[in-house]
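After this line comes subunit A, so read on.
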Amino acid sequence: MSKVAYYPGCSGQSTSLEYDRSTRAVCAAVGLELVDVPDWSCCGSSPAHTVNHVLSAALSARNLDLAHSLGVDVLATPCPSCLTNLRNAAVEMEDEGFRGQVNALLDRPYVGRVDPQSVLQVLVEQVGVDEVARRVTRPLTGLRVACYYGCIMNRPPERMRFDDHENPMAMDRLMEAAGAEVALFPLKVECCGASFGVPRGDIVARLSGKLLDAARGLGVDAIVTACPLCQMNLDLRQGQINAALHEHFRIPVFYYTQLLGLALDVPRSELGLDRLCVDPRLALGKIKAPAPVR
Partner candidate 1 sequence: MSASDSRELRIVGFLCNWCSYGGADTAGVARFSQPTDLRIIRVPCSGRIDPLFIVRALINGADGVLVSGCHPRDCHYAEGNFYARRRLETLKQFLSATGIDPRRFEYTWVSASEGQRWQHVVTEFTRRIHELGPAPTMSHVSDGAWFDAAAPAAAGQGCPCHG
Partner candidate 2 sequence: MRIVDLATADQDFIAEVEARSHQNLRTCYQCGNCTAGCPYTFVYDHSVSQVMRLIQLGQREVVLQCKSIWLCASCQSCTTRCPNRIDVAKVMDVCRHMAREQGYATEREVKLFTDAFLRSVERHGRAFELGLMADYVLHSGRVFTDVDLAPKALARRKLAFRPHAIVGRDQIERIFQRFRKGGAHV
């Protein structure tokens, strides 16, 4: 059984609690052990790196150190935004001068030598799509989805070093393994509006609206995401988007771990499907042999 450190990220405690829960459940179901980083703190997210790179790295450094103390090589996080901060910090602190500046902000000098990866990467590379497929007991036959990766899961490629940066396929392959029909979504890595939801809702309406429009054009039953911010923009704000654009989108937006959980027959209570804002029942009804409600 593979073992990795696990960093849920702040949103996993609130807005995307269901992502955190379903991630844990899916990893357990496929034999991937997640060890929580003890007393982890916020990575600083976008606000920190837009203010200062040293501050941002310092906020990440504490977590990398804590993960390092667990004696693992990989630190997995479900959130691409956390991933970007942690990865940037880990890479940039290889530079001695930069590390010195970061250390000046920390209580103890940074020692962390862990490789931050997304849970998605760990699932695909350490567990493997075939292994996931092997464990699928309730395939999602009949469900047609579009996979949306968000802008920073794979970019820039030299930094993220995972999957194709223009047409990533990791989630597509997992969804196929889960038995879903996957439509090729051409805007897989287009930005949804990121963290401008609060200060500039108009931006999110336009950018996320474009994504919803493209998904609707493909005739999919649902969008599948791997990012708490993207999911929130597309799901929680779908009503706002409809109002702003005079549209009538009604596309449920799942976390890939929720659908994977269904296919792996994880108890529904762990998947938090009831926490989605756009009602997913119509989409789930498309599944030919629906999972029994527990």
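On the choice of candidates, all candidates are chains of the complex that A comes from, given by their letters.
Note that a contact is a pair of C-beta atoms (placed from the backbone, for glycine too) under 8 Å apart; a residue touches a chain by one contact, two chains touch by 3 or more; residues count from 1.
Here the structure is a predicted model, which means the values were calculated and not measured.
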Which of the candidates 1 or 2 touches subunit A in this complex?
2
Considering the complex alone, what residue numbers of subunit A touch candidate 2?
10-11, 13-17, 39-42, 44-55, 58-59, 62, 98, 101, 104-107, 151-152, 155-157, 165-166, 189-191, 193-203, 206-207, 236-237, 239-240, 274-277
